[in-house]
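All protein chains but one are shown in place.
Chain nomenclature is as follows: A and B, assigned in order of appearance, with residue numbering initiated at 1 for each chain independently.
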Amino acid sequence: MTVIEKLVTWARVKSPWIIHFNSGACNGCDIEILAALTPKFDLERFGVLLKGTPRHADVLICSGPVTRQTKDRLIRIYEQMPEPKFVVAVGTCACSGGVFDGCYNILGGINSVIPVSAYIPGCAASPQAIIDGVVKLLGSLKGK
Amino acid sequence: MTKEESIQQELIKNFNFLEDKIRIPKERRIFVDVSADKFEEVLKFLKEKIGFDTLCTITGLDEGATLGMIYHLTRQDGIVINIKISVPKDDPKIKTIIGYFPAAEYYEREVVDLLGAKVEGLPEGSRYPLPDGWPDGQYPLRKDWKSDMLEKEDK
Partner (left out) sequence: MDKVVIPVGPQHPALKEPESFRVILEGEKIVGVTLRLGYNHRGIEKACEERTYIQDLYLIERVCGICSHSHSTCFVQAVETIAGVEVPKRALYIRTLVGELERIHSHLLWLGVAGHEIGFDTLFMYSWRDREIVMDILADLTGNRVNYGINTYGGVKRDISKEQLQKILKAMDTLEERTKYYIQVATEEITLMKRLSNVGRLPKADVETLDAVGPVARASGVDRDVRRDDPYAAYNEVSFKVITVNNEDVYGRTLVRVGELMESYSIIRQIISNMPDGPISVKVPRKIPEGEAFSRYEAPRGEDVHYVKSNGSDKPERVKVRAPTLANVKAMLKMLENYNLADLPIIVAAIDPCFSCTDRAISIKKLDTGSSEIMDWKSLRQYSIEWYKRKGIKF
């Protein structure tokens, strides 16, 4: 890797900016994602910042199975993120549709619509599991 | 006489066609079957004279040849009255009750979307809860409709 590439990777790994999207979840995983940002778990010590717009984000943290109504929104958000971008599916529903797989308004897990970089199972995924998954994703970036 | 029984007596007194259509399975629960054409007067009576002034929800049912609608009303003292009407499935017309209960709007839209009921008098507004682009004539909550009838989208 060139010096510039090393610098950019270091910046990405040390301070990933994330955007959170709920594509039809029961809100269980969403509150655990928010809990991961609060003092007891404190995702921010990893340099993670929650951003409001996909254009500033490196990582899309997604919860919930994809409902028909949220599919286009999800694709749109993914397309607005600049490269390189990563998607984290939080919760069993985001990984595979979970308990809603087979329901008529559900298309499946997040990977039925956009490519996913990391899967964090759990119903709901606990904040510790979320932090573990995000840190693993960052670790895998170091090698790139 | 319990409160539920006195409500039953009042109803029969004013609407003798309800004679054996009222069931009280447990405290604070009354179930009534009414024919669709008499429904509005019974509803009005229950709201204005017996104090059932709160609508909880409306349940639509697929009963085979008919669609059933159950209107669940409650009173301050906790008693719930569940009034069921049935309409033919090939012409499932019901009149809106938003004149009595404005909250009925979302519940009636739900029955339209999921069971194909036709609610007369419902104002303009977006559908609920199915997404835009859902094909006409597909009513998921009907018994002959199965969840796996929709092909999953291609990636």
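Methods note: a residue touches a chain if its C-beta (ideal position, glycine included) is under 8 Å from a C-beta of that chain, and two chains touch if they have at least 3 such contacts.
Owing to the predicted nature of the structure, the values given are computational and were not obtained by experimental measurement.
**Student:** Can you list the shown chains that the absent chain is in touch with?
**Tutor:** For the complete complex, the undisplayed chain touches A, B.
**Student:** Looking at the whole complex, which of A:Pro16, A:Pro65 or A:Gly133 touches the chain that is not displayed?
**Tutor:** Per the contact definition at the top, the residue touching the missing chain is A:Pro65.
**Student:** Taking the full complex into account, what residues of subunit A touch the chain not shown?
**Tutor:** Residues of subunit A in contact with the hidden chain: 20-22, 24-32, 34-35, 38-40, 52-53, 64-65, 67-73, 75-77, 79, 98-100, 102-106, 123-124, 126.
**Student:** In terms of residues, what is the contact footprint of the unshown chain on subunit B?
**Tutor:** Per the touch rule, subunit B residues meeting the hidden chain are 25-26, 28-29, 31, 53-57, 59, 61-62, 70, 72, 74, 76-78, 80, 82, 101-103, 105-107, 114, 125-135, 138, 140-141, 144-147, 149-151, 153.
In this section, only the chains that are shown with their structure count from here on.
**Student:** Under the stated contact criterion, what part of subunit A meets subunit B in this complex?
**Tutor:** It is residues 67-69, 71, 102-105, 107-108, 112-113 of subunit A that touch subunit B.
**Student:** Any idea which subunit B residues touch subunit A in the complex?
**Tutor:** Checking each residue of subunit B against subunit A gives 130-134, 140, 147-150, 152-153, 155.
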